[in-house]
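Rest of the complex left out; these chains stay put.
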Amino acid sequence: MVIIMKPEASAQNIKGVIEVIQNAGLTAKVTEGVQQQIVAVIGDKSKVSSVPFDAMPGVDHSVAISKSYKLASRESHPMDSVVDVDGIEIGGGNFVVMAGPCAVESREQLMEAAEIAKKGGAQFLRGGAYKPRTSPYSFQGLEEEGLKYLAEAKEKTGLRIVTEVTQVESVEIVAKYSDLMQVGARNMQNFSLLKEVGRANKPVMLKRGLAATLDEWLNAAEYILSEGNDKVILCERGIRSYETYTRNTLDLAAVAAVKHLSHLPIIVDPSHGTGKWRLVKPMALAAVAAGADGIIMEMHPNPAKALSDGAQSLTPEHYYDLMRDVNKLAKFMRDEDIKSIDLEG
Amino acid sequence: MVIIMKPEASAQNIKGVIEVIQNAGLTAKVTEGVQQQIVAVIGDKSKVSSVPFDAMPGVDHSVAISKSYKLASRESHPMDSVVDVDGIEIGGGNFVVMAGPCAVESREQLMEAAEIAKKGGAQFLRGGAYKPRTSPYSFQGLEEEGLKYLAEAKEKTGLRIVTEVTQVESVEIVAKYSDLMQVGARNMQNFSLLKEVGRANKPVMLKRGLAATLDEWLNAAEYILSEGNDKVILCERGIRSYETYTRNTLDLAAVAAVKHLSHLPIIVDPSHGTGKWRLVKPMALAAVAAGADGIIMEMHPNPAKALSDGAQSLTPEHYYDLMRDVNKLAKFMRDEDIKSIDLEG
């Protein structure tokens, strides 16, 4: 941490800052500038992380120079993490596809979707049993019944199951019926839920919050990691910007940025990321090219009858078409050894 | 709901849309435009709220024309709601002040803060016992111990207590020790928590999410209201924008907008709304002028030693100065009958 003093700061002001640093058992180094002085904090900055230097007399502002997350950082774990989800590896060069309806609506709908997902070549079936909805009057999901259908679909198709957990009290049951628990965007800073999935012995996919910075997202991952669960996968699903043509603004640069900042695998959700099915394929292909470890997308046997998110769901035909090209592209990138991310660079 | 067809939509396409509407028991009215046709849905639109018209063949896009929240809407309750919090009325022309430290740090700190808050003229003492923090390594609050100090401070000073509840399993205990439960910005769409406080018989202050639209915010309030708890107060605390000079962008127009859209009282938080104590007073005064029902702000006996949010906390002297002017202004607005909001207009 570096504290920048005001040009008019008094010696007394600087002394005050130094004392706070020293009282925390750290060392303060002062650099005399032409216009203003700078005080650098030497040592474990977490000891002064809550000191409001900016509010102290004579201080212009302070700048944090090291990251607040540790276990999630690339520095702490220079090699890519690979998360094993019931035998399927995510990360480390493997490209996975998760597909299925937004919500589990009925046994029939889910079994049909599972067959289509399987036929197209996905490794995972997605489908929400607990649905976080903006309005209390919208369909909220089939809950445990939905989870059972997901487990049944796995039995039939062999597809791994990824599904959302929305509350602490459901972590146990969701962990029981699924292979990969998803923490949704709206819960990215639901710290109780993060701690609870951190205590579960199950892989977790953490979606980026609607307006979360990379730093906040990696700190949210740190909550899970610091409870002892190191099977964390990130998922970029679009952020909120002023643009309203798309439902969200898919931040694909975040994929590459996360690869530099962290060792965790990262999946892209082009369905929520755009909100329009016509944009799902180009963004799925772009995600492959950008170096993502996989994609998750919404596909519905009959989008026009979907109970939620129909506008962004692919029909089976569009899904098959997308899969053909995404798989071709992923194979090409691998075969030709095209490296989107250069950690040496 | 209005569905706008593409210029090239076929008669078959239009028939498809009409059928979906009729199958839901509603009426479809087609208007022939010069370039394109428009289909209006007549009847209870919630029956087709999940139909993805945008994904249907021949459809350009659809537009929702009525609001999804009902109990929170001004239409459902034309008069301002007034929420009684242990004898203090919020809303209906009364202006309240809530002040205190970001976090309860110790018995001594809280009692000192309570005395200052009282002396300055606040009606409520604020202070967090459960702290949602970006990093798992930051101070997380004193939890139940903190709640007990708050209750003790009420006993000593008579100030009502407002404090945050961050998880379903703490609703009961927070309700026991406080007068007004706060749902924080990060939990605005933690729907389990919203339902749980909706089942409690205790006033709730719902902060606006970091990137929540007015519509999402009022729908979040609807979650609480629809569980039977009508003692809901909103709190504007700044939204996330591209500007980084301030911690958030305080959206004061939201105060007036909410008064038009809803009957619920609304409080402004200029501390989180700006993140800089120097901007708290001008924004507190502006909140009064804009027609807010009160303000909540951070004040600390010694901000430079605060364990969190020190940079935006007022010192006691700045707090007294602010209170003098805020109260003068609130009185002037009332005495002179200056109406910021004109519901007739």
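The chains carry the letters A and B, assigned in the order they are written, with residues numbered from 1 in each.
By definition in this document, a residue touches a chain if its C-beta (ideal position, glycine included) is under 8 Å from a C-beta of that chain, and two chains touch if they have at least 3 such contacts.
No experiment lies behind these values; they were computed from the predicted model shown.
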Subunit count for the whole complex, all chains sharing one sequence, 2 displayed: 4
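Everything that follows uses one rule, which is that only the chains that are shown with their structure count from here on.
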Chain B residues within the chain A interface of the complex: 16, 20, 46, 49-56, 68-69, 132-139, 166-169, 186-187, 189-192, 209-211, 215-216, 219, 222-223, 226, 240, 276-277, 303-313
